[in-house]
Every structure is written in structure tokens, then in C-alpha cells.
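One protein chain omitted, others in place.
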Amino acid sequence: MAQAELAHGGHEEHQTTTGLSHKKLLMWAFLGSDCMFFGSLIATYLVYKNRSLGGPLPEDVFDILTTSTSTFVLLMSSMSMVLAYSALTRGNMNGFRIWLLSTCIMGATFLGFQVFEFNEFVNHEVHFECSHLEDLTKFERTFADRCDGTVDEVFIEHAGLTPRTNLFGTTFFVLTGFHGGHVTLGVIWLLAMFFYSLRKGGITPAKHEEVDLAALYWHFVDIVWIIIFTVIYLFGVFPGF
Amino acid sequence: MTTLGIPIPKRPIHPTGVWDWLTTIDHKKIGVLYGVTAFFLFLTGGVEALWMRVQLMGPEADFVTPEVYNQLFTMHATTMIFLGVMPMGAAFFNFLIPLQIGARDVAFPRLNAFSYWTFLAGALILKFSWFMGGAPNAGWFGYAPITGIEYNPGNGIDFWILSLQVLGIASLAAALNFIVTIINMRAPGMSLMRMPLFTWMSFVTAFLLILAFPVITVALIELMFDRFYGTNFFVTSAGANPLLWQHLFWVFGHPEVYILILPAMGIVSEILPTFSKKPLFGYPVIVLSGVVIGFMGWMVWAHHMFTVGLGPVANSVFAVTTMAIAIPTGVKIFSWIGTMWGGSISFKTPMMFAIGFIALFIIGGLSGVMHSSAASDAQQQDTYFIVAHIHYVLFGGAIFAIFGGIYYWFPKMTGKFLGEKLGQLNFWLMFIGMNVTFFPMHFLGLDGMPRRVYTYSEGMGWDYWNLVATVGSVVLALGVLVFLHNFFKTLISGEEAPGDPWDGRTLEWSIPSPPPHYNFVQIPTVSDIDDWWHRKREDDSSLAPVAGSSEDEHDIHLPDPSYWPLVTAVGLFIGAYGLLYTLNIGTFTGFPLFAIVGGSITLVGITAWSLEPVNEPDSDH
Partner (left out) sequence: MANANETSNHTNVDTGHPTKATYFAVAMLLVVLTAIEVGIFYIESLGHGIIPILAILSGAKFALVVMFYMHLRYDAKLLTWLFLAGFFLAITVVFALLGLFHFFI
């Protein structure tokens, strides 16, 4: 076999030193490298945590239930991605296409959640009831001096969070924005595979590794979100962290 | 390709002339491209340095304005590090690694071409800044907040950011490629502990690259967002801490120092055994100390920041780790000297440069150990003492090794010897010039002359040594000119070199010079360190591979050339400028037209690239 292949033109790429494929090694080395990328962004976020000079702060804007839902969607997209790959290796092309497309849809849904969330933050409003000052966050309390009878008992103040507002806004939007960018690239990659798979011979069970590489990337984006969800969102709202 | 529905030029199967170079994916040609480009850029960095030396020749000179001087030292350092030493290292990686491990090409030939073109794009972005409104002026480590938009409103810093980002993409792609190549394309029997030292050190370097570059990428993204989009990463009035930039920069920057010096150490470890006619003394120890240096390079970054007030605990920790990193470096130096000990040494030009490397690197290493003491460093920080140190390790170290490597492998690359007499002259001029230029800087530094000043007053006691340093730099420049003369003379009428001109030890010497495009007629089977050396001494002639064996070379299929790496890199080039130059259309300001155009070109390039097979099925080779 080896002799025959060599004689037919040296397909060395099938006989690597380690027996692993080049592309898979490249992908894993790249993912290790990407860990450093997100590590630096997360370090920046944490170093600047609690150093913003003004609000809004995490406890003002984060909505844990909404973000839990989008986290759930992203986790499920990982499951459907591995089911797509599993279907492909079993030769079930229709199953592959269905699971792949649903992965794309869930990825797009996650991005939709992110757009919604960013939009909410930018248009954030402080709802004020002068009779309930004790429930306010630190940032909201900075408006409390208006409750001296000169304004209405209940008022609404626009206090949006943008990347320019404070250090929290800067670090939060850039970190989650780059994660969102990774998700967007992943959706494009998977969609390209979906359309390519509609072509005859485009994606076949023999080419399962091409899909495996995209899947690895997709799962990596997922595990980065697992960390972001805990460290930025859950710890973010937790007082004293 | 026709299925895309757009007319695409036919794939260049057998291109000639310029098209051959533009579409090549042969690692040897890419190595030559890297080498020639980097050497040219090295010359431009040298001109920038000479300009500074002329300005500093005497007190209160006014050859350049302070602003231009700031640009000169920033461009000199950025050029030498990112466009000179790193890509010259990459030239050797490209040319040598596949030859040394017994492969016919790298793992991803098109990605390799992409790395080169992207490197060129990044280099052009940096160098064009001279003609596009001013070069960067904040020093090569661009400390915040001097790089912020309020203190530095021109475009110089923007070019610096964009250039380093593009260069980062090139380095990352190249490093991933070489990691996979070294792990996965070794000839049968070439276990890790039989790999030539240069390949080993490149392997460590590639890991440093993929792990260190993302950190500078993030730092540059943050700076770019501050400047382009008004974020607050390094804006002190918003509560930001500029030390974050210093930390992120040096988390990258210190491994970067080893990225520059490890390939040089690899080159020297190849030259010394060949010209001492002895195996490398303590091969496993040198490998291990290289790996340890790569590992410990991550634990010392804050020694660049001893004077910023990290506190006694942090300063002590980083002082101790810095002192500790001298141990593996010292081990290497002992092993090199041990290699020469008792050998029958032939003092050819490559060997002279290798010995020069050891001598000068020891001086640079010793002043480095002096900085590792935080108290002592407080006196040396930001003085010419630091300038002396960095030039002893990077010029006396990296550049000397690279020149040695050029003299050593030039016969392999071109089939011709560089002239030996001119080579010796080249070495001595550079060696003397280098010491006359940089040794006095130790005195200047200890006398308190700060670095990065565009001039100094009379009577500071700095006049004499500054004049000496300027004279030295002229001698140094003469040495480089002699090299250029030697280079062109050799290309026109050089002495023909055989396949194994130096009685070499590693696999690249087992094939003809210059190597055929397929490298090895038959992939060798390796059974030893310095396998080729042992084969030459085996009685059994059947073991020695001879050029032209049973296998017909027409049966060797190599990947076909491709346009797409170049197209993708061109897209990045346009796209990078597009982030800076946006258009105002009516009420819509900041429309990133060029970024969209560049991004689209890159997307087309990547798509066509991924749909293009490695080999055209019907191409005849």
C-alpha cells in the first residue's frame, strides 16, 4: 500500500510522522493560541473591574435570565454540531444537513441575543422611585440627590452604556464583541459547509475531517462563552468580587 | 474553479519569470523571498540608525529635528526587530527546516506563501508611513498614554498598530505551519531527539510565536479601539491604568526577545560542530536548555518594569526568575565552548561569525544579568547602558549568527561560495565596528546619558564617546557594504560549490546545491543524530543516498503554485489601510469603504483557496 502510493506520486500527506493529519494539528495549535487571545482580553476586563469612575456597572445592566437563555442556546448548538458530525461519519447526509443547519440557526439566535443585549445596554434607563431608595445600586444612588422634592416621586433617567462610557463598557463590549465576532465567523463557516454539502461530492463522509475542523472551532467558541458567562456575568453581578 | 461563474485566470502550473515568484509555494523560493526582503529592510533600518549616529556625533547638533529623531529611533527598532531579524530567521526556517527533517515541503505550502506576502504587506505599511504624514514616534514598545490620540494625534501610531497587526497574522500563520511541519513531516527515524539543533530551536520559537503574538494583538486592538473608536483602555482620565499596556506588551515582548535569539542559537549550534569536526557537545542538554529558555521566557517580563513601582515583592520575584534564566543560557555557552574544545577548528567565515556570536553574546548576557538586580537596574533603566545591552544581544548575538548562517548556507541556497577573503574582511569590519559603536554606550549609560534624547549639551562629558560610537557605526556600515559587494560578486562570478562543501552533518548537505525543487529524490531514513555525517563514514555504501536513484523524479508530485495566497494578502493590505482611511458620504461619516473592499478581496481569496485542490488533477509534472 505505502509502496504503491509512493510510486503513484508520493502522497506523503497521508503518512505523517505522528499519524495525525496536518490540519488537525494546526487547528489544535491555533486553538491553544486563541486561548492566549481570549485570556488577554479577560485579564484586561478583570484588571479593570471595579475601577470604572462612573456607571452603569454590571449590576445595573446585566440580566442573568436573558443571558442564561442565550447560553443555553449556544450549548445546544454545540450538541447539534456534534450530532451533525456523527451523522456525517455514519453516512447519513440528510441528518448531517439538518443538524448543521440547526447549528447555524442556533448560532445566529445567540448572535441575535447579543445584539438585543447590546441594544438594551446602550439604551439603559434608570427607573427611580424616591420612596424606595434602599433597593438602588451604587450607580443608581448617585441620582438620589434629586429626590429632594424638586422632581417627581417617580422618574426615568437615560443612562446608556457604550464602549466609551466607562472602563466596564470598554472592556465588556470589546471582550464580548470579539467573542461575537468569532461566533459570526463560525456561522459563516458552517453555512458555507451547508451549501457546499448540497453540491454533489462537495462534502462526503470521506471528507469528514473538514467538518471536524469547523466543529472544533465551534466548540471552542462555546467553551470560551462558558468562561465568559461565569466570570463576566455571574461574578459580575455578585457583590464583593 | 469554473463553477464560481466568474472568469479566473488559469492556475499557473508552470509559471515563469515574475509570475513564478508571485505564485510560488516552494519553501526554498519563499525562503529566498523572505531573506532578500528582510535584508533590504535591514538596510533601511541601518540607514535610520546611521542618521541617528550622525545627529549624536557631537553636542547640540541639528541634522534632524527632535520630532524626526523620535521617528527615527522608533522606526529603527521596529524595523530591525519585526522586519529584519524576525523575517531573516523566517528565511532560514523556510529554506532549512524541510531540508533538515527530510521533507519535500512544509505542511501547508500555500499558507507559507500567504505568510510571506502578509509579512511584506505589514512591512510596506510600516515603511510607507515615512511618506504618508510621518512615521510612528513613541518608541518600539509604544508605552501608553504617549500613544493615545490626545498626545499623539498624527497617523504615525496608527500605521505602527496596523503594521504590527498584519505582521502578527503573518507570524502566526508561519509559526503554526512550522509547528505542524516539524511535528508531522519528519523523515522516518527522525525522532525529536535526532533533530538538528536549528530545527529544534525553530520549533521552540514557533511555540513562543503562537503563544506570545495573541497578547500583543490584544494590546494593539485595545490601543487601536482607543484611537479609532474612543474607548477607554488606556485613558487615565477614565480611571485606566497605563501599566496595563506595559504588562501586556512585555508579556509578549520578553518571549519576543527569545523569538529573536533562539533561531540564532540554533544557527550557531549548526556551524560550530561542522567547523570543529566534532559532534555538538551535550546535544540533549542544549535542546533541553533551549526548551527551558522558551518556558522561562514567560516568567520574567516585569524585569522591564522594575522602576514603575510594582512593589518589593513583585520586583524580587522577577529579579530571581531573571537571574535563573541565565542558567540555561550559560549551559548553552559552555556546551558551545565544549564543542570547540579539542576540535580541529577551521576558521572559515561562518565559524568566525559563530565565535564572534559567542563572545559578544556573553558580554550582552553579562550586562543583562546586571539589570536583573532591581536596585542596579534602577540606575540603568532608560540609559545608554540598556542600548548597549540590547545591541550586544541583538546585533552581536542575532545579527552575527544570521551573517554566519548566510555564509554557511549560501552555497546550499545558490550553489556558489561567498568569497572567503571578502568574508573575513566583512567579519572583522563588523566585529570591530560593532564593539567600537556599542561598547562606549556602556560608559555613556553609566555616565547618565538617557536613551532617546535627540541631542545633549556640551560639557556633560558625553562628547568623546558619542564621537567614537559614530565612527564605529561607519566601520560597521562598511562591513555591511563589503557583504553586499561579496553577495553580488558571488552571484555574478562565484566559485561553484558542491553539495556538501563544508563536510556537513545534517541532511540538507546530502542533496545537490542548489537543491532540486523536490529536495530529496528518496526520503531518507534516519538512524542517528547527525545522520549524514555518520552515513559518510559508513563502509556500507548502500546506506548513502546518491542523487538520482531508482525512483524517477518525474513521479514526485509537489503542490501546484497558486495565486490565492497573494490575493488574500493584498486584501489584508487594503483592508488594514481601510480601517484608518474612512470616507464621509453625506451625513454618514466614517464609511469604511477600503476596509470592505479589502475584506471582500480577502474573503474571495480564502474561498477560492479552500476550493482549490492542492494539485490540479490533470496537471502533468
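Residue numbering begins at 1 within each chain, and the chains themselves are lettered A and B in the order written.
The criterion applied here is as follows: contacts are C-beta pairs under 8 Å (C-beta built on N, C-alpha and C of every residue); 3 or more make two chains touch, one makes a residue touch a chain.
On a predicted model such as this, the values are computed, not experimentally measured, just so you know.
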For the chain not depicted, the shown chains it touches: A, B
Touching the absent chain when the full complex is considered, from B:241, B:376 or B:615: B:241
Interface with the undisplayed chain - residues on chain B: 183, 207, 210-211, 215, 241, 243-244, 247, 251, 298, 302, 310, 314
Those residues of chain A which, in the complete complex, touch the missing chain: 1, 4, 18-20, 24-25, 28-29, 31-36, 38-40, 42-43, 46-47, 49, 64-65, 68, 71-72, 75-76, 78-79, 81-83, 86, 89-90, 205-206, 208, 215-216, 219-220, 222-223, 226-227, 229-231, 234-235, 237-238, 240-241
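Just so it is clear, only the chains that are shown with their structure count from here on.
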Distance from chain B to chain A - Cα centre to Cα centre, in angstrom: 35
Chain B residues touching chain A - in the complex, by the definition given at the top: 103-104, 107-108, 172, 176-177, 179-180, 183-186, 190, 210-215, 217-219, 221-222, 225, 229-233, 238-241, 244, 248, 251, 523, 551, 555-557, 607, 614
Residues on chain A engaged by chain B in the complex (per definition of touch): 6-13, 16-18, 20, 22, 25-26, 29-30, 32-34, 36-37, 39-41, 44, 47-48, 51-53, 163-164, 166-167, 169-171, 173-174, 178, 192
